[in-house]
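My structure is below; once you've seen it, I'll send some questions.
One protein chain omitted, others in place.
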Amino acid sequence: MKVDNSLPLEYSTEENSLKILGFWIFLGAEIMLFATLFASYFTLVNRTGNGPTGAEIFEITPVLIETILLLTSSFTIGLGIHAMRIGNKKATMAFFFITLLLGAGFLGFEIFEFVHYVHVGATLQTSAFTAILLTTLGTHGLHVTFGFFWGLFILLQIKKRGLTRETANKSFIFSLYWHFLDVVWIFIFSFIYLKGMM
Amino acid sequence: MKMKWALFTMLLALGSVLSGCEPLLVLDPKGPQAKTQADDIMLSIWIMSAIVIAVFAILIFMLMKYRASKQSKDYEPPHIEGNAIVEAICVGIPVIIVIFLSILSVKSNYEVEATPAGYEDQEPLVIYASSSNWKWHFSYPEENIETVNYLYIPANRPIEFKLYSFGPITSFWIPQLGGQKYAMSDMVTTLHLAADVEGEFDGRNANFSGEGFAKNTFQVTSMSQADFDDWVKEVHETAKPITEETFDKLLEPGHLGRSTYTGTHLEFSPAPEHNHGSQDSNTEESEHQHHDSNHTDEESNHHSNH
């Protein structure tokens, strides 16, 4: 295995740089996935059948809290990667921990939000609009859930194995994923919630 | 090489069949819309045949001239990167053909989507054609008549079909009068047709809709306006009125013969004209708006699929 020490740790082997490029391409596919969901959402947004419209069910408070939690977590994972770059294992772990905590908080509020929708009669089966709304939010939520466990595993590995070329590579890729979910959320926040409430 | 000629003769045979030994339904139009389409088809067949013949000729020339058995043993083929002029010609000629066909295609699009040429000054007869598994229901709101699986129309008068479905997507098609259009459950589509002559034509659902699809057909009879008026009068004297109950029975899956009723099911089971979404309203007044909303839909689709 060739090691190039002039590069940052996460890029230091050929395998590492392959993985990072591969992950960027994967994010390209993810963009298409969410783009399709958004396109379907805009197509179905007015097809509410006998069910409620977005304006009738959206509540700003939990959505704002979710937004703040996720945006902050995107910032803390950035700090975590910075700490990883300067080789500070403790700080890296701390920032990872905070990120995951914020992610869990986001999920908690999202579950609360979903329960609210079900209570006001906006279930998956109610109308085409509620179905695509819950599917789009749910797909993002599932991504965050998946990311939570993924991040947790990486945290455990950093703890056990330290900041190696592999754990650094994994952390960096995880941070790309996490930032991506944040970007998707910004679109969801603007085009689903804000547009829907107007 | 024998095969090449065999293929070539096949093509010629195809051409001669198409050009009228025995008229194929689509190429035997009985109305202005079908005529436009048949003319487009024949013209494109001729242009495409020219392209096919050109490609065949170049291929045969290359294979005859440059096969290994015709060359000396020590012949070494040269290294040729490509030639800007040759490649420009290869791009240029197809581009010209495509531009020509595009203009033709756009022009025909607007023709088949409008009242048939030559009939613009006449009031169209509006017929609601709705499909259910596996039947066609024809409602004549002005005449206050409904038929199942057969269609009487006056010749030399534009007909405006309003299509929708009580189930799977179907496609309303009378090959000799014009091309098909989908009938769907959540919106009404419009098909403009007209028959230039009196006669009998076959019609069918062309879009797969399940078990009874193959036999989902209907008969079209085109007659003079006087005969049509007589028929309407006769129906009003003899046929029973359609009720919600009889109509629900008609909707049950299966095949039925012809039947005739007075009144239309539109009274108790209206067409899905003003449903949610952007692609529903097809009335004359909102036609323009309809195009616009459609366009923006398309735009958003485009953006999201980059």
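Letters are used for the chains, namely A and B, taken in the order the chains are written, and counting of residues starts over at 1 for each.
Throughout what follows, contacts are C-beta pairs under 8 Å (C-beta built on N, C-alpha and C of every residue); 3 or more make two chains touch, one makes a residue touch a chain.
One rule holds in what follows: contacts and distances are computed from a predicted model.
Colleague: Considering the UniProt annotation of the chain absent from this complex, which name among "Dipeptide ABC transporter ATP-binding protein", "Transport permease protein", "RNA polymerase sigma-70 factor (ECF subfamily)" or "Quinol oxidase subunit 1" applies?
Modeller: UniProt lists the chain left out of the view as "Quinol oxidase subunit 1".
Colleague: Could you list, sorted by label, every displayed chain in contact with the chain left out?
Modeller: A, B
Colleague: Going by the contact rule already stated, which one of A:18, A:64, A:118 or A:183 would touch the omitted chain in the full complex?
Modeller: Candidates A:18, A:64, A:118 or A:183; residue touching the omitted chain: A:18.
Colleague: What does the interface between subunit A and the hidden chain look like in terms of residue numbers?
Modeller: Residues touching the hidden chain, for subunit A, are 1, 14, 17-19, 21-22, 25-26, 28-30, 32-33, 36-37, 40, 43-44, 47-51, 124-129, 131-132, 135, 149-150, 153-154, 156-157, 170.
Colleague: Which residues does subunit B use to touch the chain missing from this display?
Modeller: On the subunit B side, contact with the omitted chain comes from 3-4, 6-7, 10-11, 14, 17-18, 24-27, 34, 36-38, 40-41, 44-45, 48, 51-52, 55-56, 58-59, 62-63, 66-68, 71, 75-82, 86-87, 90-91, 94-95, 97-98, 101-102, 104-106, 108-113, 133, 163, 167-169, 171, 173, 175, 178-182, 184-187, 189-190, 202, 204-214, 276-277, 279, 290-291, 294-295, 298, 301-302, 305-306.
Note that only the chains that are shown with their structure count from here on.
Colleague: Taking each chain's centre as the mean position of its Cα atoms, how many Å separate subunit A from subunit B?
Modeller: It comes to 47 Å between the two C-alpha centres.
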